[in-house]
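Can you read through this structure? Questions will come right after.
A single protein chain has been omitted from the complex, and every remaining protein chain is retained in its original position.
When the chains are written out, they are named A, B and C in that same order, and each has its own residue count from 1.
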Amino acid sequence: MDLNLTESELKFRDDLRAWLKENLPEKPIKAESDNDPEYWNALRDWQKQMFEGGWAGVTWPKEFGGRGATSIEAGIYMEEMAAFDAPERVGTIGEGLIGPTIMAEGSDEQKEFFLPRILNATDIWCQGFSEPNSGSDVASLATKAVLDGDDFVVNGQKIWTSYAKVADWCLLLVRTDNDAPKHKGISALLVDMKSEGVSVRPLRQMSGESAFNEMFFTNVRVPAKNLIGKLNDGWRITITTLMNERANLGSSIYIMFKNNLDKLLGRMKELKRGGIRLADDPINRQKVAQMYLELEIFKLTTNRALSKIAKNATPGPEGSILKIYWSEMNQRFVQSTMEILGDQAQLQDFDDGSWVHAYLRSRGNTIEAGTSEIQRNIIAERVLGLPRSY
Amino acid sequence: MDLNLTESELKFRDDLRAWLKENLPEKPIKAESDNDPEYWNALRDWQKQMFEGGWAGVTWPKEFGGRGATSIEAGIYMEEMAAFDAPERVGTIGEGLIGPTIMAEGSDEQKEFFLPRILNATDIWCQGFSEPNSGSDVASLATKAVLDGDDFVVNGQKIWTSYAKVADWCLLLVRTDNDAPKHKGISALLVDMKSEGVSVRPLRQMSGESAFNEMFFTNVRVPAKNLIGKLNDGWRITITTLMNERANLGSSIYIMFKNNLDKLLGRMKELKRGGIRLADDPINRQKVAQMYLELEIFKLTTNRALSKIAKNATPGPEGSILKIYWSEMNQRFVQSTMEILGDQAQLQDFDDGSWVHAYLRSRGNTIEAGTSEIQRNIIAERVLGLPRSY
Amino acid sequence: MNFDLSKTQKMLQDASRTFFQRECPIAKVRELIDSEHGHDSALWTRIAEQGWTGLTLPEEHEGLALSLVDLAVVSEEIGHCCLPSPFVATTWASSLIDSSGNAELKKTLLPSLALGESIATVALLDEDSDWNPATVTMSATSSDAGVVLSGSKRLVLDAGVADTLLVVARIQDDLVIAVVDKTASGLRMEPTPGMDLTRRYYQVDFENVSAEILASGAEAEAALKRSIQIGAIVACADLLGGMEWVLKTTVEYARSRQQFGKAIGSYQAVQHQCSDMLLMNESARSATYYAAWALHENDPAGDEAVGIAKAYCSEAARLVGNSGIQIHGGIGFTWEHDLHLYYKRAKSNEYLFGDPSHHREQLAQLIIN
Partner (left out) sequence: MNFDLSKTQKMLQDASRTFFQRECPIAKVRELIDSEHGHDSALWTRIAEQGWTGLTLPEEHEGLALSLVDLAVVSEEIGHCCLPSPFVATTWASSLIDSSGNAELKKTLLPSLALGESIATVALLDEDSDWNPATVTMSATSSDAGVVLSGSKRLVLDAGVADTLLVVARIQDDLVIAVVDKTASGLRMEPTPGMDLTRRYYQVDFENVSAEILASGAEAEAALKRSIQIGAIVACADLLGGMEWVLKTTVEYARSRQQFGKAIGSYQAVQHQCSDMLLMNESARSATYYAAWALHENDPAGDEAVGIAKAYCSEAARLVGNSGIQIHGGIGFTWEHDLHLYYKRAKSNEYLFGDPSHHREQLAQLIIN
């Protein structure tokens, strides 16, 4: 057990820091509106710049244009990007989910065509998994694809799709066999979002913004060569993609929460209530210490997981533990914040409404990317070996 | 809405208070050992004395020797008995569970024979429901009764039986039809505990005492006339008994916890830790206020339930809400106590070990008389109308 | 002892539920949310016609002279329909006036408030103060007409539509409650929108504003305390009505939403959350109505009963809201679904009239000292 970074890990970190210091955009990239094309272009430029600097797809093997970074280096990467407050990575779904899926399952032609375009931000990707009637039960999806000549014809609706408004391509799960058991009749298609019959509608969240979308597919023709993997083998591919989704996030989440906690601590030192500095109230002190300790333990468990992945290559269902941990921690976190800061924290113009937004946004944490209930089922069944409950 | 006691309720309370002041044993009845016959005789005497004073079976109809008290008066009764720290009512199972069952389901002969003996403490009762392999799933019980001439022959084992060591009679659930669905093959027998083949073994709890027992039945002959209700109709009778078990307890529980809370507040005012009086520590103040408020709300909801029962005559599944409430409240309660009092509270000789005992005993609260899980199922299904989950 | 509502209270309950279902369905709520003041004066008039703006005020001042239990009944329905309106502000202010000993100002102010012809609010919180009036520091100076006020108040409910502001300040050590007309010179207000879309908060600045005195010293303290307690009852009942809506809506969803071939309400993970929601809802109901009754009866337990109710209901409504959103899944997290309106309102109610931590400390004082 040695928690110091190794020499090569240190070098990785220092190289990245140096590059970021040199290349980070001078002013933050911010959207003027939900549909600001300048914003998305700037993000694409940033992704391209990262690619050119060798900092896109860091975990991808070198043969596919990546850097071959270890899981620990990937953690460092996420942490530093967050610490430098680097712009949002618009290629994140392509890099983290689609790319690895194409590398594992794609044809040579698919690899050659798609992989470079992901790294240099030619293509932004989204993933079309969830449907209105299949939330936790993803495999019950109803979007249908029927082979007609050389094309699949796709009809159906997807929901909760990030980046759908700007995406060039979509990894779409479709039902290709209605008679097979639900897991056995699903295929995965690579769909050009500019195809005729694709439409996207933004979905506003209770926290105000529209980070997710609904997608509608009406007689969309998808060339058969854009099937990834085998026909009706889409479910297995999905599982791999979903596993990748849960790993690796921890390091950037940690920094995000850490920044919030630092901001809170700053406020606690400045503000008074009833004549007492917030930071001097023993009850507030207990609360903020609890927040701090839970957050630090999150980092530690994330690092333990990365350290394990570094040896075993693939993330396992233990990712569910981290998902539950951070999502529920954040919900306690925002409530404690609201209690500590008191009634002013509910105001939209207090600290730019960031506490209000954090409070509301946190309710989605235990729903998105697999609800806490589903994650607990996964842990019970796949980690603890308990019998299936549903 | 009028939460003042009515004139007749006030009279009931004042009569009881007057009687208790006159009749309460001068020194508390305490057991020297787990098997102290003097203790049990003294409790029988107390029960007899209460009967003679007209204070046994207060809710029983007057025709059966009771006082015909309303549910609200029954609540007052429990509260006053607890407030006066009156001795344990050894006839409580007979009065609260068996008597009402015999009144509803028993033959005239059974009523005539058993009911008076319950009130005057001639017979102490226990109930034989749970078995080692049927805890939450009571209906899966395996203790078997086979009709042989004029007798049932009973074989099997029961567990978690209060009063079994001293009981004269047992309301025993047995399987009388192995081929019927599990709920349809159960009968209820009134079993003389002095019958040959009955043996009792005390079961020690983690809190140290042995308030529960195991009972073993080996070829025990029970006269067929001691069947209560119809053959194979025992499950319906059980449900009625279990419903009665959950109602009505609230008022005495409230006083018990209230006494503990007062003791805690006293300690908080006396004791210091690190130079600070426990009662002056803002964190302790939050904790004790939370305990106080939860307890008061318990009393209010109990009173609301009693007020409702007074109109509708029978307790409903809402009793499950109170059961969950008090059992989980008590578990938070004892933990807060341990936190407030600090490390000395773990000592067996601190306040006679009462905090240690309360802490440990509380773990049984969410298991006994229907686990919290079962209670939540009951609420979900029978109150909220959600589909069955198991 | 009878915990049930009386026959007339049940009639009031039915009448107010029917009224708000008809007059303020959720589409109307959303319309009002998008309006400047979150207030519809026509609707306010209809509410006043029912007598609910003067529910507990004396008959001599055009009120119905009903009890605080009745006020809780109507407030619960207001919470249940998520009504945007100056009901909380006006009820607080009129209770404050009514609790004072100032017969003249009662006569001047109360009738038009009771009849819904005017709206009032209370400006209590200073920059640094909390809901304990002892922490108010804004200082006032005596003048011929009464006092002159300078300073700022935050989180003033519905100041934008209020005709009268009751301002809590201090002349030396003495608390003073000053009556400020909306037209007073030196008065400035700015909306400070909160998380709750159905309520309007303002920052109000005073620069040498002349005002009459409603009450001062011990009388002001007592009147303020009682009015805050009445406000707390209103907030608790509002929370209760909201909880009830969330519970009902969630249980319905859990019965109908299918996943893995079964209604999600057949999974224990969902069932048990629903059961806890019911438990909290029932407990909040006990606490709220008891507090209303005890405060109305001037029962010695009234002080603690109000604190108990406010601390409990605030936490319960939040937890019920959490589960409600969780059980709904993604759809419960959208702007389109109405859950968030209740969830956000629960947060503003949590703070209003003192948060749980405040009330626990108050309660500790009562039980320790």
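Some points to look at:
We adopt the following convention: contacts are C-beta pairs under 8 Å (C-beta built on N, C-alpha and C of every residue); 3 or more make two chains touch, one makes a residue touch a chain.
These numbers were taken from a predicted model, which means no experiment stands behind them.
For the omitted chain, the shown partners it touches in the full complex are A, B, C. Residue-wise, the contact with the chain that is not shown comes from B:338, picked out of B:29, B:256 or B:338.
Checked against the full complex, the one of B:18, B:104 or B:283 touching the unshown chain is B:283.
The set of chain C residues touching the chain not shown comprises 267-269, 272. Contact between chain A and the absent chain runs through residues 1-6, 9, 72, 265, 268-269, 279, 282, 285-286, 288-290, 292-294, 296-297, 300-301, 303-304, 306-308, 311, 318, 321, 324-325, 373, 375-377, 379-381, 383-390.
Where chain B meets the missing chain, the touching residues are 130, 132-137, 140, 159-160, 203-206, 208, 272-275, 283, 331, 335, 338-339, 342-344, 346-349, 356, 359-360, 363-364, 366-368, 371-373, 376, 389-390.
Everything below uses one rule, namely that only the chains that are shown with their structure count from here on.
Counting C-beta pairs in contact, the pair that comes out ahead of the other among A-C and B-C is B-C.
Among the remaining chains, B is positioned farthest from chain A, on the basis of C-alpha centroids.
Chain A and chain B have Cα centroids separated by 53 Å. In whole angstrom, the spacing between the mean C-alpha positions of chain B and chain C is 41. Under the contact definition stated at the top, the residues of chain C that touch 2 or more other chains are 262, 267-268, 270, 357. With touch defined as above, residues shared between interfaces to two or more other chains in chain B number as follows: 282, 286.
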